[in-house]
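For reference, the structure is listed below as structure tokens.
Our next item is chain A:
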Amino acid sequence: MNDTTPVLSIRGLTLALPEGADRDNAVEDVSYNVARGEIMCVVGESGSGKSMAANAVMGLLPKGVRPTAGEVIFNGQDLLTLDEKQHRQLRGLRIGMIFQEPMTALNPLMRVGAQIAEVFEAHGRYHARERQGRALALLEEVGIPQPERAIRAYPFQLSGGQRQRVMIAMALALEPELLIADEPTTALDVTTQAQILELIRNLQRRHGMAVMFITHDFGVVAEIATRVCVMRHGRIVELGTVGEVLDNPQHAYTRALLDAIPSNVVPQARDAERQAPLLEVKHLRKVFRSRGGLFKPAREVRALDDISFTLAPGETVGIVGESGSGKSTLGRCVVRLEHPDSGSILLSGTDYSSLKGNALRRERHRVQMIFQDPYASLNPRHRVGYAIAQGPMANGMPRAQAMRRAEELLELVGLGAVAVDRFPHEFSGGQRQRIGIARALALNPELIVADEAVSALDVSIQAQVLELLDELKHKLSLSLLFITHDLRVAAQICDTIIVMQQGRIVEQGTAPEVFLTPHEAYTRQLLDAIPGRAHEPAIA
Partner candidate 1 sequence: MLYARLIVMRLLKAVVVLFLIVILNFVLIQLAPGDPAAIMAGEAGATDEEFLRQLRERFGLDQPLYVQLWRYVSGIAMLDFGWSYRQGMPVLDLILARLPATLLLTGTAFVLSLALGILAGSMAAARVKKPSGSLIMALALIFYATPLFWVALMAVVLFSVYLDWLPAYGMYTVGAGHTGLALVLDIAKHLVLPATTLALFFMAIYTRMTRASMLEASQQDYVKTARAKGLAPRVIQRRHILRNALLPIITLAGLQAGQMVGGAILTETVFAWPGIGRLMFEALQQRDYNLLLGIFFFSAALVIVFNIITDLVYRLADPRIKGAS
Partner candidate 2 sequence: MRKTPLAATIAALAFTTTFALADEPKRGGTIDTIIQPEPPGLVLGMVQNDPTRKVAGNIYEGLLRYSTDLEPIPQLAESWEVSDDGLTYTFHLREGVLWHDGEPFTADDVVFSADVFHRELNPSARAVLQHVESIEATDDHTVVFTLAEPFGPFLISFEAGTFTMVPKHIYEGTDFRDNEANNHPIGTGPFKFGSWDRGTVIQLVRNEDYYEEGLPYLDGVNWHIIPDGASRAVAFENGTVDVLPNGTVENFDIPRLSAMENACITDEGNEYFSPFAMLWMNNREGPTADKRFRQAVMYAMNREFARDVLWNGMGQVPLSAFGSNAKFRHDGLEPYDYDPDRARQLLDEMGYDGEEVRLLPLPYGETWNRWAEAVQQNLREVGVNVRTVATDVGGWNQRLGDWDFDLAFTYLYQYGDPALGITRSYRSDNIEKGSPWNNVEGYENARIDELFDEAATAYPEEEREALYHEAQEILHEDVPVGWLLELGFPTIYRCDVKDLITSSVGINDAFRDAWLDR
């Protein structure tokens, strides 16, 4: 079905970064074609330069980045030679683009309909009155529920998935020959992601567009791509059809990336010796009330609704759910960053949920946490050694001893003792997450809560950190409450998995049970939505 005449042809493209950047070129000598009717996936980890070529196509290169070699041919025209005005005539009309963050990509102050109509206006299409009608038709096509209402809505009134549909509607408004989608599903929940991918695939088939799809996720690639271009450090590592690349990767890097993807092979559940539970959560409830104040009626969100489970010493329990499921609130309640409304948390049989003030502060060392964001979890003004040592010091350990402990821990997480005197910004994201782990270990906690501890990391790094956690788990017989939105990650490391939805536990069981023989529809839905799952055996 592929029409082989390329709509877009990138040849030997080199884009120079401004002086002082960490490398000379954003992309170097990149060549690939995107043909009508195909979805070309550009894959790479952060910093690979995968979006740069797309920006060059759109004429939206960041400040300071400029082409130094090569050409970008679109319909026989070298886009690099166009001036801003000529480029503008192509944008929206013949090339459409959708972005990663649907939350911020729409003007918050304009109604959705007006924003779509703007595309027509920009290219002088239709009479002003007709534009709303066209916009409505587009909203219908991208499957927004109640399009008549949506057209009058402001972006904040729509969900993330709906906003991404609006973005797609805008990009498709003038039936462009080329659609560029820059990580369009990364910010979405897995089930929404599946729907959007489905939508893009359908629209692409219906309109016969060429699509350039940029992503970091091989699962998405497997789901949608016709052809794949793997990039690393601004260079193309591998280029081929989806089958070639996924099933028979030629380059070591591609293989490494594919290997790093958490697989479907679920490790056997360890026989948790049935001993007294370390953590007992009983009937935990938590309702968030937005302080409506004078004018807004107070709104209630049931973040936790009668949650009960146990965690045995040395066990890893995974909490899985989409955003809004209450999984993070659960974690925060267990570490006592939030206070539950009712219910109890017992730690080795003693009540941990009713402690307050100084009593709580003195007991806090028993439960520690590994945070999600490697950038926000370390104080940029504190040296790494101090960041780790401050826990023991706050609990009465002399400074010198605490610093020695920090050195040991940094050795343990594989950073080396020299790291103590360095600042967080000198480390990469993966390294920082190791520091975060070291900090959590510093107080010899009975329980560690890991809240999306690997979600912000690139797949390859993610794999390394998971490996470290697994290793430490065995070495130190850690008890872990592992919170994630990613079922595959959970399956890798957890003994037991709890699936949450809207503050309730939907299903819980051993990892193989939940992953391979789910009982509940929602769990199945989650599993089905995992991108590339159909392709999984091939990848593995």
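The working rule: contacts are C-beta pairs under 8 Å (C-beta built on N, C-alpha and C of every residue); 3 or more make two chains touch, one makes a residue touch a chain; residues count from 1.
On how the list was made: all candidates are chains of the complex that A comes from, given by their letters.
Note that the coordinates shown come from a computational prediction; the quantities given were computed from them, not determined experimentally.
Asks: Considering only the touch criterion given at the top, point me to the candidate in 1 or 2 that touches chain A in this complex.
Replies: Candidate in contact with chain A: 1, the rest do not touch it.
Asks: Could you list, by residue number, the parts of chain A that touch candidate 1 in their complex?
Replies: Against candidate 1, chain A makes touches at 58, 60, 84, 88-93, 96-97, 99, 101, 104-110, 118-119, 121-123, 154, 156-157, 167, 170-171, 292, 294-297.
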